[in-house]
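Heads up, one of the protein chains got dropped from this complex, but the rest are sitting where they should.
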Amino acid sequence: MDLSILFGWAFLVPLLPALAFVIIGIWGQRLGRLEHGGWIAVLLSGAAMVLGVLIAVGEMLSPNSYTDVSYTWFHVSASGPFANGVSFVVGTLVDPISALMLIVVTVVGFLVMLYSVGYMHHDEGLPRYYALLSLFLTAMLGVVLADNLLEFFLFWELVGVCSYFLIGFYWRKPSASSAAKEAFLVTRIGDVMFLLGIFIYFSVYAMTGPNGGWAANGFLFVHGSTSFIPIGASGNSTLLTVAGLMLLGGAAGKSAQFPLDVWLPDAMEGPTTVSALIHAATMVAAGVYLLVVGSIFLGGYTSIVLFAIVAVGGFTTFYAATMAVVNTDIKRVIAYSTISQLGYMVLAVGAGFALVGLYHLFTHAFFKALLFLAAGAIIHTIVTQDLFRMGGLAKKMRYTSIAFLIGALALSGIPPFAGFWSKDDVLASVYSQLGAHPEYWPFFILAFVTVFLTAYYIFRVYFLAFSGERTRDASLPEAHEVPWVMLVPMMVLAGFAVVAGLFVFVPSFGSLFTGVPGLATNVPPSYGPTDLVLSAISVTLAGAGIVLAWVLWGNGRVYELPAGSPAHSIRNLLLARYHVKAAYDWVGMVGMYTVARAADFFDRFVIDGAVKGFERSFRSMSDSMRRIQTGLVSDYAAYVVAGIIAVFVLLLFVAPYLASVFGGG
Amino acid sequence: MTTLAITGFLALSFALFAIAIFGILTRRNFILLLVSLEIGMNAAILNFVYFAALAPANTGSTSGLSGQSIAVVLIGFAATEIAVGLAIVLALNRSKGSINVADSTTLRS
Amino acid sequence: MSPEELAFLALALIAIVTGTLALLVRELIHTIVWIGVFFVDLAALYFLLLAPFLGVLQLGVYAGAVTILLLFGIMVTRKRIFSRDAATGITTVPVALAVVAFIFLLIALPEFPQGELTVRSYDPSLLSQNLFGPGGPWLLLLGLVMLSALIGAIYLVREGRE
Partner (left out) sequence: MDFSTLPIIPITLGTLAVGTVLTFASGRWARWVALATSVVFLLEIGLMFLGYTGWPGRSSTLVPQFGEYQSYPWISLSWLQINFTVGIDGISLILILLTGFLQIATVVYTWNETKRPAAWFGLVLMTCLGSFGVFVSLDILLFFLFWEAVLVPMFFIIGYWGGPNRRYAALKFFVYTHVASIVMLIGLLALVFYSGASSFDFSSIYSAARGLTGIVPVVLFLSLFFGFGVKFPIVPFHTWLPDAHVEAPTGGSVLLAGLLLKLGGYGLIRWAVIILPTTLTQVDPILFFVAFLSIVWGAVLSLSQRDLKRMIAYSSINHMGIVLLAISLNSALGLTAAVLLMFAHGVVSALLFMGAGTFHHTYGTRDIPSVGGINSRTPILASLIMIGSLASLGLPALISFPAEFAALLATWDGLTYLVLIPLIGLVVTAAFYIWMMQRVLFGPPKGIPSDAHDVPPAEGLGMGMLAALAVIFGVLPFLLVNVITMSPITGWHG
């Protein structure tokens, strides 16, 4: 069966959810019998999933194939430096990594959509929800399939806006609209850096056309061939360094890396399903995917950029995990864990193993979506997110507790769950670079310590929520198992969380990773003696974390810090998120606004004041001129005579004098 | 045939014109202003007649007639001017009770 | 010095003196007397310039009509015919301006043609032809202006107007 015939139809994958967006957007309220469009969204995202998976399978069956279909969006004709004009193109590029991402996005997207039908059942504004969720999926699929940086950026922005609306879905809540604003603005900072990066890459790589002008298709990643641009081809490493840093900035914004990470925990204001999608398959994955794409198609990164990526990723991993340790909100803990795990992916890209980062993204998508959906199931039944009011849920929500447990094990990196394979691969990849780059050591250690923290905080959540005999807060509604539309997606995801890490050992699937030329690859993980030792240590650390969590929180226990302990201040610092958010608020709301007010003052009273002063001086001048208007006829006659005499003087004396001075006549 | 000095005629009209200016600038009585205006008009008319006579003899019999024609028209204008001026005098006298221009310094009453 | 030149000098002197006197005398009725003499004097100058038609016109319109009109003006605005004009207002600046204007005009004198002038006479019938003729409808224009002035004057003096 030759599935590669589908590659030319890849544009349908994003178009199917887009169709759902249009249908639901226009006829939403009339689709009451279809759960206000929910089933249409499920149907069309399911179709997209089938097509996406088929395309991915086709890519596996014909390894190392790059199929690009592109159309000119608009073209500016040639002149000056634009020897060929500039073409702004849109198109689809089916290649190994986009095939992989297609699986992640369509599968998780479809499952979340299905889950939503149950989860969102009681909410208002369902047409808006499904329309936006479909558009969100479209945008992410557009990012995945983009064959050039412009299109990438276009859909990237669309992802940002969709997330803005979905995070602010409960827009009546001030906190929700504030969180949406924060998400948009913080990622916008990254977007702008990304934009600058695009320009630099464009001018570096597109200057290959005839006459040294820009190539007409300068934005394309590849065009008509699979040739990649090797780093240094342009010989312009300073520009490339800046460009790489800008790309990192863009990725940090979308993937919530330090210091642009503040928006993600607050993004929990949206529905849990949206969080699942954002954290697993869409928004945050886009940033890592950008870094991967950059290392493949944009000639890789210079060493400065690589170190910056390692530093950002390694630090974020630890930084976010510490904040997860103390938080009492179930969704926030999972959100911090997302930031932390994204740090791992970024770390791998920085270490030079972009595909390992992608591998972790792949496995993480499933177990993180699973964790969110399970958390959503809890919130759905007992309507609270506070861990200290939960407890004993395992008895009442058996399947949910199992699903959450699988997700937690995968996240902690316990073999054979998915997270173990990819996370260990990340650590091994970084470790393999330590010899050449000793400056990576601190970040490697941070990442390693995080393994312990991860296992501890996620099992803290698990024990607080599920273990014990009863719910701590008796006033909560009675917990019960969730309906099948919610359980089925969880079960499917749980299955993936168990086995997704093993997929890479299947040769045809593995070809998605090995089919990318010119990149160091460590996928699937090769288990040499060193790697085994590393794995043993990390599994031990994870196990220690689980044990600690059990000791402190297991079986209905609640651990109280001893009074007067210095740990209190650390805990408060962590709960205050290292005051980074406060600093952002201060800079944004106080600093910028004060500057703006000062500028407004300047504008009103200095610039406009000068205008008004002008006006006033003219008025006083005219007031003084007015006094010669006596109304006496003789005076006017005198002015006329004086004027005539003045003209005589000019003609008879001044003009001849000027003519004699300046010559001519 | 009469022959006369050109400069003298010009000097005469200039002198009359200067007298007219003096009158316009110094008199406050409206009738005196009209008188001054007439003196100035006459100075101008005199110039027209004079320059009509100045036209060279050999350029045909009517070449100087334009000056005299204009003089005729100007005399008519002068008469008109006096008529309107008199009307203004009457109007002023009625509204202000005086024909002293110093008493009427606004266009509206 | 020819008789014509002598006549001119005498007439010019009379014009200047009467013009000045007309503006300087205190009695308004004397002004009318002097200005009448002035107009007659100018008519004589026109005769001297061999423009008898204009001279007659001057006598009729100026010495006759204008003088009478001015007299009317005095009569309807004054209770007594013989009354003095109180406001003379001879101040330095207007006089200086008039003098400066005169000086400038004198300065311009050398710019004009010099020498003697041979005065020609024209047939008055030619003049009347010219008034309607190729130079343009002068009289028509004059008539229009006079008509509009007439309407304006009637408007100004009509009864009941504020």
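Residue numbering begins at 1 within each chain, and the chains themselves are lettered A, B and C in the order written.
By our rule, a contact is a pair of C-beta atoms (placed from the backbone, for glycine too) under 8 Å apart; a residue touches a chain by one contact, two chains touch by 3 or more.
Everything numeric here is computed off the predicted structure, so don't read it as measured data.
The undisplayed chain touches these shown chains across the complete complex, A.
When the omitted chain is restored, the residue from A:R30, A:R597 or A:R616 that touches it is A:R597.
Within the full complex, the residue among A:V86, A:L114, A:V333 or A:A403 touching the omitted chain is A:V86. When the missing chain is restored to the complex, the residue among A:L195, A:I304 or A:V449 that touches it is A:L195.
Even with one chain removed from view, chain A keeps its contact list with that chain: residues 72-82, 85-86, 88, 150, 153-155, 157-158, 161, 164, 168, 171-174, 176-178, 180-181, 184-185, 188-189, 192, 195-196, 199-200, 202-203, 588, 592-593, 595-597, 599-600, 603, 607-608, 611.
Here, only the chains that are shown with their structure count from here on.
The geometric centre of chain A is 93 Å away from that of chain B, both derived from CA atoms. Separating the centre of chain A from that of chain C, both taken as means of CA atoms, is a distance of 98 Å. Our note on geometry: chain B versus chain C, Cα centroid distance of 5 Å, whole angstroms. In chain A, the residues touching two or more other chains are 634, 638, 641. Multi-chain contact residues, meaning those touching two or more other chains, occur in chain C at positions 89, 94, 97-98, 101.
Note for the complex: chain B touches chain A at residues 21, 24-28, 33, 101-102, 104-107. Of all residues in chain A, those touching chain C in their complex are 634, 638, 641-642, 644-645, 648, 652. Residues 630-634, 637-638, 641 of chain A are the ones that touch chain B when the two sit in their complex.
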